[in-house]
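Every protein chain except one is present and positioned as in the full complex.
A, B and C are the chain letters, set down in written order, and residue numbers restart from 1 in every chain.
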Amino acid sequence: MNVKLSRNELIAKRVAEELEGRLIVNLGIGIPTLVPQYLDNPEVFLHTENGMLGIDDVEEDNIDPNIVNAGKLPIAETKNSSYFNSAESFAMIRGGHVDVAVLGALQVDETGKIANWAIPGKNIIGVGGAMDLLVGAKKIVVAMTHLTKKNQIKIKKQCEFPLTSTRPVDMIVTDYAVFRVKNEELYLTELMPGVTLEEVKENTEANFTVQLKGEEVY
Amino acid sequence: MNVKLSRNELIAKRVAEELEGRLIVNLGIGIPTLVPQYLDNPEVFLHTENGMLGIDDVEEDNIDPNIVNAGKLPIAETKNSSYFNSAESFAMIRGGHVDVAVLGALQVDETGKIANWAIPGKNIIGVGGAMDLLVGAKKIVVAMTHLTKKNQIKIKKQCEFPLTSTRPVDMIVTDYAVFRVKNEELYLTELMPGVTLEEVKENTEANFTVQLKGEEVY
Amino acid sequence: MSKIIKDVNQLLREQLTDGQTILVGGFGLIGAPLTLIEELSNIDVSDLSIVSNNLGEKGKGLGKVLNQGKISKGIGSYFTSNPDVGERYQKGEIELQLLPQGTLSESIRAGGAGIGGYFTKTSVGTDLAKGKDIRVIYGEEYVFEPAIKGDVAFIKAYKADQAGNLVYYKTARNFNPLMATAAKYVIAEVEHIVEDGELDPEEIVTPHLFVDAIVQSRYILTKEGVVPVEREIV
Partner (left out) sequence: MSKIIKDVNQLLREQLTDGQTILVGGFGLIGAPLTLIEELSNIDVSDLSIVSNNLGEKGKGLGKVLNQGKISKGIGSYFTSNPDVGERYQKGEIELQLLPQGTLSESIRAGGAGIGGYFTKTSVGTDLAKGKDIRVIYGEEYVFEPAIKGDVAFIKAYKADQAGNLVYYKTARNFNPLMATAAKYVIAEVEHIVEDGELDPEEIVTPHLFVDAIVQSRYILTKEGVVPVEREIV
């Protein structure tokens, strides 16, 4: 099977490749929910902040409306799943017991800080677990399209949208490229298939250091 | 059967009579542990701060070393018992979910505040759950002998021993008398069998108002 | 004295008054006390403050009560799930207090546990920390959050025994065990009422000392949405 992946699938697949070793992983809504289909690491255990550890895809016939993820999509138990209340779930997140959070973002600034919960001018009436994940997960991976649907730049010098946290993320995976964040600076470390460095530069406002494979400088 | 009760048993029996209606009750070590044998109220549910609600006496043959109360004495489950961890147990206590705590005391002052955890001059190396119960239980009943083993007065103007809490208790049951505490003042409301008012006065340093039955003034 | 109450309408009329704060369990409709919410829509009460992750969905669950104008304040983390909330907020018809979901749940736990308030790193440096106290602990910045308590809690559990011990079902657990600890009067709506001794003491999630009243669920969330069920009380 050699199906051409959509932009979102391409991003999800690249994130899945990053999840090596025994890991507790929390997936945000949107592109992150596509990650599991590319995972073949049995030591990745998925955590959902509404109170469950150990998540599998569910077959249509087996849907139970009371087993859902944070996006309220139906999921299934695995052999070593457990359930817990919301305070315990966020205790896990804030307490540093989740290894990786994969999150969507509206904007990223050039220090690696993200905005993913509110848009100025609209009602700011929802935040959910975004801020908790940002301060608590050991590693944060952003999975997002490089540009908005209207082709606006999302990786900016500064976010116009309110920040989710003062903590920079660790990695940004888009349909154009992969960036790593070190000491509040962005490093372009990979280009996605068919994308040129020039295209990344044209569509990114933030400063970044190019550090593609074979160009390691630190 | 008309067995003469010991002083401690007399105190425990009087405390048991006080436990009416549906109640969650926590019993401290010492005299309070004698209370259950005089209880015939099926709506009293015993709570122990090491993590159990719903406690019964245990037969010698059924002792399980891993089912104990806060005094580390073996106990038994009842039909609606539950277990929980220490933080949850003290959340119940501090959060106001325990109706009555029956506690021993070393001294009581004339405002109804007690000292029951430390003796000056000795190492102060143990407090356990005493302070939590004092601030959290809805009603505090002290169950203690009126005098020390050396016949020293325990109900004093002021405690010489360090206070357990700034919160006054609600009731004091001794082998001499019953006192109620209202607005940080002591009211003698009952004399124990065979004890005279004179004897109580002689053996009590704290000021108190006499308000024996038939003498209600408030 | 049994905690099992058959007349839910009467129970709510007895327990609810204008201006109260009500804690309502659930993550959207999952684990929401749908029967109690439905009955709330039949009761004449106003100016309620509702503590709940969401205010239901459009016209459903708490969304129905919202549209009756009974809710003057919402305390939650994700009101976005019901567009009617944003609309009322815009018109100034409802006050909202938005908290990160971890802070919402922790504050309710604190309320039930006799904790006055606590320090969390969540939201430090963001718009949601504006005006809140900051304290440095072991070199890191934390924001102060006060405990949340309610007058009444509406919770949803799976099973209750006669004493009022509760167990939950899957991810319908969510906020319910927390809210069961943090209100003066706690009403648990359950799918099954069993005899004492049928619940394993090790698996009881909410010990009975937290529960004041038990009512039988008459609305259940299924794959097809919320459906009424008829079941006899034991």
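Throughout what follows, contacts are C-beta pairs under 8 Å (C-beta built on N, C-alpha and C of every residue); 3 or more make two chains touch, one makes a residue touch a chain.
Fair warning: this is a prediction, and the values are worked out from it, not measured in the lab.
Across the entire complex, the residue among C:57, C:84 or C:106 in touch with the chain not shown is C:106. Checked against the hidden chain, the listed residues B:11, B:25 or B:118 yield one contact partner: B:118. One chain of the complex is left out; on chain B, the residues touching it are 48-52, 63-68, 72, 77, 83-87, 89-91, 93-94, 118, 123-132, 135-136, 162-166. Although one chain is not displayed, chain A still touches it through residues 22, 24, 43, 45, 47, 53-54, 77, 79-84, 87, 90-98, 135-136. Chain C meets the missing chain through residues 106, 110, 113-122, 135, 137-138, 140, 142, 146-147, 167-170, 200, 202-203.
Going forward, only the chains that are shown with their structure count from here on.
Taking the mean of all protein C-alpha atoms as the reference point, the chain centroid lying nearest to it belongs to C. The chain with its C-alpha centre at the largest distance from the centre of chain C is B. Averaged C-alpha coordinates put the centre of chain A at 30 Å from the centre of chain C.
With each centre defined as the average position of its C-alpha atoms, the distance from chain A to chain B rounds to 56 Å. Per-chain Cα centroids separate chain B from chain C by 35 Å.
Those residues of chain A in touch with two or more other chains do not exist in this structure. Of all residues in chain C, those touching 2 or more other chains are 109, listed in ascending order.
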